[in-house]
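Below is the structure I would like to discuss, written out as structure tokens.
Note that one protein chain of the assembly has been removed; the remaining protein chains are unaltered in position.
Now for chain A:
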């Protein structure tokens, strides 16, 4: 996309956001009744569905086995996607998600069992990993699985000497550096960090800080959504008191 101005002189990005603004996030918990826990999240035009299922297994006797399956719907991208799962990208994403949640779930509470996390990207517009992590976190909370903290993920890039947060597909594909961070917002611990392309080390801390700040903003939104959901469920069941 040569000649495309990612950040205008006035400080606006292509889609009209400023550098520090996230895309619009909307989410719901408990969208399926069959699964143990489920959630749906929209971050801008990236839409992700996550579901949790728990089962017994025998391989690990001291902790739970976290298993992930990441897939993208055939209709999720501009051109039809040939292989919805099992390609290199999806496998990599699956592995990243497993590592992330292995670190966040209190695994030793469920020995000899398995947690399956299914993530389906319905529409993809950049930040698939971030949306997947956020959706899976909500689904895990919906399923009532003890976590160290929310796991919030956010991406950031670096354009015209200023870091920009939560990049969309257009900004992702411009060849600029991309940093993806997943954190435990309360303790500010980073559970996952990935970087694509090249970035000068002087700017690294700036960009990471921006991404971490983005994660905290995401946390606020997720937390509100969870509290709303819980109070709604409580009302239905008549547990207000």
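The criterion applied here is as follows: contacts are C-beta pairs under 8 Å (C-beta built on N, C-alpha and C of every residue); 3 or more make two chains touch, one makes a residue touch a chain; residues count from 1.
The rule is simple: contacts and distances are computed from a predicted model.
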*For the chain that is missing from this picture, which UniProt protein name fits: "DIS3-like exonuclease 1", "Family with sequence similarity 71 member F1", "Coatomer subunit gamma" or "Proteasome subunit beta"?*
"DIS3-like exonuclease 1"
_Using the touch definition from the top, which of A:197, A:220 or A:235 touches the missing chain?_
A:220
*For the chain left off this view, which of A:22, A:51 or A:208 is in contact with it?*
A:22
*Tell me, which residues in chain A touch the chain that this view leaves out?*
1, 3-5, 8-10, 12, 14-17, 20-25, 44-45, 78-79, 125, 168, 170, 217, 220-221
